[in-house]
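Note that one protein chain is taken out, while the other chains of the complex remain in position.
For chain A:
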Amino acid sequence: MRDARAEVRRPIGLRLWLSGGWLSLLALAAIFAPLIAPHDPLAQDLFLGRLPPFWEDGTEPGYVLGTDSLGRDVLSRILYGARLALIVALVAGTLTCLIGATLGLVAGYYRGWCDRIISRFVDIWMAFPPVLFAILLIAVLGPGLISIIIAIVVIDWTRFARVIRAEAMSQGAMDYVASAQVAGRTQFGTMLTEILPNVLPTIVALLTLEMGIAVIVEAILSFVNLSISTDSPTWGGMIAEGRTSVHQAWWVLVFPLITLFLTVLSFSQLGEGLKDRFDPVLR
């Protein structure tokens, strides 16, 4: 008979609300940045340098989160920075996921020589220190949005390959896969129709996690001045600049840091929340 748990419609958890809410807010901010940003993120005004956030003394109206040492508006820069952060998260995350998950699925399902080649490749790849690897890559490719995306894909596809391989392997051992084959399905068909739907929840969870990681990697690269370009506003770049004046103007460091932290946290929580909700086994 139907189990009682099937009848209970699970409410969307607080976790999904909060993480989804923050990310949607950020997405809106990124899309409408030119409309809502109070100032040009690149406009400098040395007379307005190091203005504190609105609740402290000595502020100028209109500079809600203060300005940095060159007089650029912190809020506007964070809003514009969200554009780059989200583009990197979406594009790099998706590409990493596609490449890594495909290789993992093939290795875990087909096994044999296919698996041996892919797995050894992953082992070798993972022996490189990832951040150094990325820095090296950017140095070779030259800074820019596309280089950053390539660097993230190149250093992180192994994460997907490993996890999805293990998952595909355990699903492949299940009786329902054998049943599908007895019913005349081809190997490839079985992989797509039987295995893939069952590893999808894991792929989604990993994908959102990867988006968070992409944001961090982008920030790290900006921090060492290897990101898009020095004057585009990025969170990592802001943190790097804020670090030098943290004793005089803490807000230049702290606000982008908080934004970065909340974003990465939201991505990982969104993944977990989605997995809980859509994994048929946990449901």
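As a convention for this text, a residue touches a chain if its C-beta (ideal position, glycine included) is under 8 Å from a C-beta of that chain, and two chains touch if they have at least 3 such contacts; residues count from 1.
Criterion: contacts and distances are computed from a predicted model.
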Report summary line: From the options "ABC transporter ATP-binding protein", "Fe-S cluster assembly protein SufD", "Act minimal PKS ketosynthase (KS/KS alpha)" or "histidine kinase", the chain left out of the display has the UniProt protein name "ABC transporter ATP-binding protein"
Requested in this report: Based on the whole complex, identify which of A:Trp17, A:Phe32 or A:Tyr176 touches the chain you can't see.
Outcome: A:Tyr176
**Report entry** Contact with the hidden chain (one of A:Thr186, A:Asn225 or A:Gln248)
**Finding:** A:Thr186
**Report entry** For chain A, the residues touching the chain missing from this view
**Finding:** 1-3, 6, 111-112, 174-176, 178-186, 194, 197-198, 200, 280-281, 283
